[in-house]
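If you scroll down you'll find the structure; I have some questions about it.
Shown here: the complex without one of its protein chains, the others still in place.
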Amino acid sequence: MRLVPRDEWRTVLAALHASGLVYLDLLTAVERDAGLEVVARVVRPGSAAAEVIVAALPADDLRIDSAVPVYPGAAWHERETAEMFGIEFTGHPDPRPLLLRTGLGAPPLRKGTVLAARVVQPWPGEFEPSRPDRAGSPSRRRARPLGVLDGWPDEGGRP
Amino acid sequence: MTVRGVIALIPDACTSCMLCVRECPTWCISLQAHPEQVVDEGARRPRTVNVLDAFAIDFGLCMYCGICVDVCPFDALEWAPDHDYGAATRAGLVQPMERLAAWLAPP
Partner (left out) sequence: MKWVTSPPASAYRLAGDLGVRVVVANLGLACCSMEVEAAVARGLLVPDDGQDPESTVLLVSGTVTDALAPAVLSARDHLDGEVVVVSFGACASTGGPYWDAPTVTKGIDQLLPVAGYVPGCPPRPEALVAGLLDVLRDRP
């Protein structure tokens, strides 16, 4: 894995492509505390040669150059990453949403995005048999669905 | 290994501990219970037990992962081989306690 300055993203990709790693295996993003990271893995077809490069994006400026001029196959990955993480790939030739209809709000794969369905639907595990009249009250036992953040859903939640 | 049949409930073995309800990834189990005081002869204080009032599995949501069966400390949930329980309505996929208990009952 190689950390790459964001401004050199496309330059580095072009150099990797020129060195024979011509197949884009994967392009996605990972959310960290400080912001997001865009991850790409490129491989040399027919061999085990591969490289993973990572560029960090600050939370207040989620933009990065599109890889499509170098790897045309990145177009689909970038469309998905853009709508799922809210990243703008500048220079993408066709930045239409891939899966989401427009107007759906926050990017679904960001940790701060609350799944509306899980807010609307009461969690059946909230019920406490020893105090059936006080569902949802703080309890010694865990009374929060698995995998949701502290303060969920009322306070927005932080990891 | 599941048989992809149906999940049966043995109500007498259930202590209403809520483990299955809270572990279910699809939130397809619901449970209602209330506490009752039981006085044991010779005991200094009555003890509190949870009495199961209602239990239901929504087989429209269930992904048959078997976590509820695995996690139950008292083996109150078991796999049963039946598979013929389609429904004409969405609500018909939600099976109450009596129906869940019947899957393991002797014929």
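As written, the chain order gives the labels A and B, with residue 1 at the start of each chain.
Definition applied: contacts are C-beta pairs under 8 Å (C-beta built on N, C-alpha and C of every residue); 3 or more make two chains touch, one makes a residue touch a chain.
As the structure is a computational prediction, the values presented were derived from the model and not from experiment.
Of the candidate positions A:18, A:52 or A:99, contact with the hidden chain is made by A:99.
Contact with the chain that does not appear here is found for just one residue of B:14, B:62 or B:97, B:62.
Chain A residues in contact with the hidden partner, per the touch definition given at the top, are 99-101, 104, 108, 115-118, 121. Residues touching the missing chain, restricted to chain B, are 4-5, 25-26, 58-64, 83-90, 92-93 (touch as defined at the top).
Please note the rule applied: only the chains that are shown with their structure count from here on.
Between chain A and chain B, the centres computed from C-alpha atoms are 37 Å apart. Here chain A touches chain B in the complex through residues 121, 123-125, 127-132, 141-142, 145-146, going by the rule given at the top. Contacts from chain B toward chain A in the complex involve residues 16-18, 21-25, 27, 29-35, 48, 50.
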